[in-house]
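One structure below.
Note that one protein chain of the assembly has been removed; the remaining protein chains are unaltered in position.
Labels run A and B following the written order; every chain starts at residue 1.
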Amino acid sequence: MAPSAPPGIGLLKGLGVTIKHLFQRPSTLMYPHERDVLAPRTRGVIALMDENCTVCMLCSRECPDWCIYIESHKETVPPAKEGGRARTRNVLDRFAIDFSLCMYCGICVEVCPFDALWWSPEFEYSEYEMGSLLHEMDKLREWADTVPPPPPLDEGAVLPAEVSDALAKVEKERELAAAKELEAKQAAEAPAETAGDAPKKGKAAEPEIHVKAGEIDQEAFDRLIAEGKSERMARSKAKAAYVKKEKARLLAEAEAAGGDAEAESPAPKAAEVKVDAGEIDQETFDRLIAEGKPERMARAKAKAAYVKKEKARLRAEAESDTGEGTGADEPAEVPSELGASPEAARQALDADGAATDDDAAPEVAAEAATTEAPAARKLGDIHVEGAGEIDQEVFDQLVAEGKSERIARAKAKAAWVKKQKQAKLDEEGGA
Amino acid sequence: MTGHDLVFVAVGLLTAGGAVFTVTSKNLMHAALFFAVTLGGIAGVFLTLAADFLALVQIVVYVGAVAVLFMFGLMLTRAPIGREALDGQNRGLAMAVAGGLFVVLSTLVIGAFGDLPTAEVTGPRIDDLGIAIFADWVLPFEVLSMLLLAALIGAIVLARRESGESGEELTVTRIEMAQDRDPEALEREQAALTSGSGGTGEEHA
Partner (left out) sequence: MMLLVTSGVAPYLAQAESILDVGDTFIVPLLLKLAFVLGIFFVGPLVAGYLEHKAMGRMQHRRGPVEAGPFGTLQLVADGIKFIQKEDLIPSAADKWVFAMAPGVALVPAMLALLVIPFGPGVFALDLELGLFYVLAASSVSVLGVLMGGWSSANKFSLFGGLRAGGQLIAYELPLILAAIAVAVQAGTLSLVGIVEAQAEFMLFGTGINLWYVIPQLLGFGIFFVAALAELSRPPFDMPIGDSELVFGYMTEYSGIKYAMYMLTEYAGMVTMSALMVVLYLGGWQLLPGVPLPGCEAAGGLFDCGVTGTLLGVGVMLGKILLLVFVMVWLRVAYPRLREDQLQRIAWLVMVPLALLNLALVTIAKVVY
């Protein structure tokens, strides 16, 4: 009780508050007629990319409500290469989430180590029967098509580790290919023959020039600071300036490497089969629809099938064009996967599956981006033992240049491998 | 037989039936409900005799208050919930007493008023009733009110002494009151209660 106010004032205040609110606008949003703009990362429903699932059961075990049901069996995969050993892998038979039990904590999405579970903003899936809230694998897969792509990285942001690693790898392969090409040309009597026939599908695209992202252009930085910019901004601009410079330098170098380098003309890469999002394989689509699949799923699969076909066709063309081939099986499109949505990742994955034929089917999009990119055919065939070795000379030099130890080690390792391969090639050539 | 007579007979049968069920039903609450029916029937009888005011008083006081109090008391104490029955062993004796009483009373009433001529029913106007009570019968009315007042005071005295004897209950009551009035007093009371001595100890003694 308020000690000072006269009795009854509180009662009148209460009446005043309620009558005031009577004449204010209600804050109701008339939901089915009007819709609120939801946050892009709204947690509406959990989607499953079943291709990514390795049946590790983490989600099922972590689920506080125990509403995730997983069934699987093991399959033996024949060795990928002659003399390799057969591997077993888990094959997902059933993946179901009971949304009548789910409390939308998102722990399953958090713990999934292979990006198989995603949040989708779709929320209108109420049912007349509780049992219908048990979403089986196909339905969960459909939700995956509605997952929005991740937001683009900030300008000048450090790339994710797996992406920068993949880029480094691509660069390394390119160097190797160039070296090998050079070698081949020197060895061959008529180098122009190959160069002339190779389809000129384009130069090295700009993003493929890898520049280490941590570095900044000290000059630009100092200038910007002197101009009174904030340190953060100066740093990011200086970084951008550095990247630009480096790229320019690398391009110039590449061009300076001689007219021969131009002849290299990489064969059509699988990645360059950039299919319009609208294109689908009508045949596949019709078949899937006939099989009773939902339209969305049929469309997605048909799209994947189209990409696969196109890539196969282009590869065949390239091979027939270049005879023995100057590396038809170039690494899969990497840069486009920087901001890949599951959908894009899946397409890339299918493409890779096509490229590597029946080699152990890749399971994870991220892996596809990083590890599946095979070397150029010739060099890829060369097997080098002892991956732990590094080229001490290169390592020392890089450390002396002030690079971080990790980078230095990685580059030194790459240099060692390159050397070894080169040596082997030389041997073969000699033989 | 006029329509008026028919209504009278119907209401009378209803009243009598309610009375019979009141004493024969084995469930206390059913008995109380039939009692309410009986009281309402009596109000109906009054109505057919053109005693509007009396009928309404009968409903307000007996149906609305007495019967409700009966049920209230039964529910507070030992009303069997559901179909559980509660019955005494003295049915025969009770029936004998009731039957005897009925014979004696009806004999007396018929003997005393049976030979009076039947008159046309004309109820009093409410104004006449008021004037009669407060003019001719004001002394009995006031005496009656004194009687009710005495009963009221007696009930309060009984109720107060009972709650006063139980020290624990007294303390609880005081805390409740303190909650509404004075936070400091509440703390004092709680301290006294937890220490188990001091102020409350004296009151126990």
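Definition applied: contacts are C-beta pairs under 8 Å (C-beta built on N, C-alpha and C of every residue); 3 or more make two chains touch, one makes a residue touch a chain.
Just so we're clear, the structure is a prediction, and the values are computed from it rather than from any experiment.
**Q** Kindly state which of the options B:Val9, B:Val109 or B:Ile126 is in contact with the chain not pictured.
**A** B:Ile126
**Q** Could I get the residues of subunit A that touch the absent chain, sorted low to high?
**A** Residues of subunit A in touch with the missing chain: 11, 14-15, 17-19, 21-24, 26-28, 30.
**Q** Footprint of the hidden chain on subunit B, which residues?
**A** 3-4, 7, 11, 14-15, 17-18, 27, 29-30, 33, 36-37, 40-41, 43-44, 47-48, 52-53, 55-56, 59-60, 63-65, 67-69, 71-72, 75-76, 79, 81-83, 125-126, 176, 180
Methods note: only the chains that are shown with their structure count from here on.
**Q** With chain centres defined as C-alpha means, what is the inter-centre distance between subunit A and subunit B in Å?
**A** Centre separation, subunit A to subunit B: 86 Å.
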